[in-house]
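One protein chain is absent from this view; the other protein chains keep their places.
Chain naming follows the written order as A, B and C, and within any one chain the residues start at number 1.
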Amino acid sequence: MMDQKFRNCIEACLACGIACNKCATECLNEDDIKMLARCIQLDRQCSVICFAAANLMSIGGEHASHLCAECAEICRACAEECEKHAAMGMDHCKECAEACRKCTEACEAIAS
Amino acid sequence: MMDQKFRNCIEACLACGIACNKCATECLNEDDIKMLARCIQLDRQCSVICFAAANLMSIGGEHASHLCAECAEICRACAEECEKHAAMGMDHCKECAEACRKCTEACEAIAS
Amino acid sequence: MMDQKFRNCIEACLACGIACNKCATECLNEDDIKMLARCIQLDRQCSVICFAAANLMSIGGEHASHLCAECAEICRACAEECEKHAAMGMDHCKECAEACRKCTEACEAIAS
Partner (left out) sequence: MMDQKFRNCIEACLACGIACNKCATECLNEDDIKMLARCIQLDRQCSVICFAAANLMSIGGEHASHLCAECAEICRACAEECEKHAAMGMDHCKECAEACRKCTEACEAIAS
């Protein structure tokens, strides 16, 4: 019923939504939160859109294109921000950036 | 902080998400569900996207345009389907169609 | 940071939320939807609570117990309903029932 492209995207969105939630929580436990404020803000938006995209695609795929376009865009912004902190040794940002990159790719395959 | 256009859209999305959930539940209590299958399916998708849009806009507006474009599109499809059944006397479809029309308008104001 | 019990439960909740959404969509494509109305209604409720539980647990575990208690209860009710239809050959109900049973167990481990 649902083809492989949708299955991949649902899985990538769920993994990304979870990674973003965990990253934001761990950012809030760091010493210098101010430096991470943009990261937390993007994590929160990314989590909302990722769960919504997975939810919508598992109900039906006919309206997924715009939502996946938006999801890819937010994931890319979140990955870029997380990568800055990953380079400074923050593992939660590294994991989150990887999940965001995979999700960007999977969403672009649906959006296009 | 958030301008009036966003406030209106958040309110319209929440009202529409609730109306869609109630409409689907009441459709499932009708005698001829088969005739309402498309309506229930659109209600489910519309509810997911409306709650996600309200959620995202209340976190921050910078990524709302694509999501609101999608939301407007699903709301319009749901309104059109519900209006068919409203014309046959189904009050939950009438209420849902009205909420969907308002939400379409509010989302288009953000998306454009 | 998050222990294995939470990881298992998050995974089970996400798989169950997706299975419920797919089951409801496929129920709406069956010939005798009326017989499946209770199943669709439980699928919808189960999906909402499963995604919320996964979302909440990935933010933080300190408030998960009541929510997981509720999730276990809805999943059990959904599994019981789906198993009736699975016995009559409906594969989407069979898959959904299995996901619901796993999620019930994982949520009970958190709730207790």
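Note that in this section contacts are C-beta pairs under 8 Å (C-beta built on N, C-alpha and C of every residue); 3 or more make two chains touch, one makes a residue touch a chain.
From a predicted model like this one, the values you see are computed outputs, not experimental measurements.
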Which displayed chains the hidden chain touches across the whole complex: A, B, C
Which of C:74, C:96 or C:110 contacts the chain that the document leaves out: C:74
Hidden partner chain, touching residue among C:33, C:49 or C:93: C:49
Contact set of chain C toward the excluded chain (per top definition): 41, 44-45, 48-49, 51-52, 55-56, 59-60, 63, 65-67, 69-70, 73-74, 77
Interface with the undisplayed chain - residues on chain B: 1-2, 10, 14, 17-18, 21-22, 24-26, 47, 51, 54-55, 58-60
Touching residues (missing chain, whole complex) on chain A: 21, 24-25, 28-29, 31, 33-34, 37, 40-41, 44
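Going forward, only the chains that are shown with their structure count from here on.
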Graph class of chain-chain contacts, one of line, ring, star, complete, other: complete
Approximate Å spacing (C-alpha centroids) for the pair chain B, chain C: 25
Multi-chain contact residues (two or more partners), chain B: 41, 44
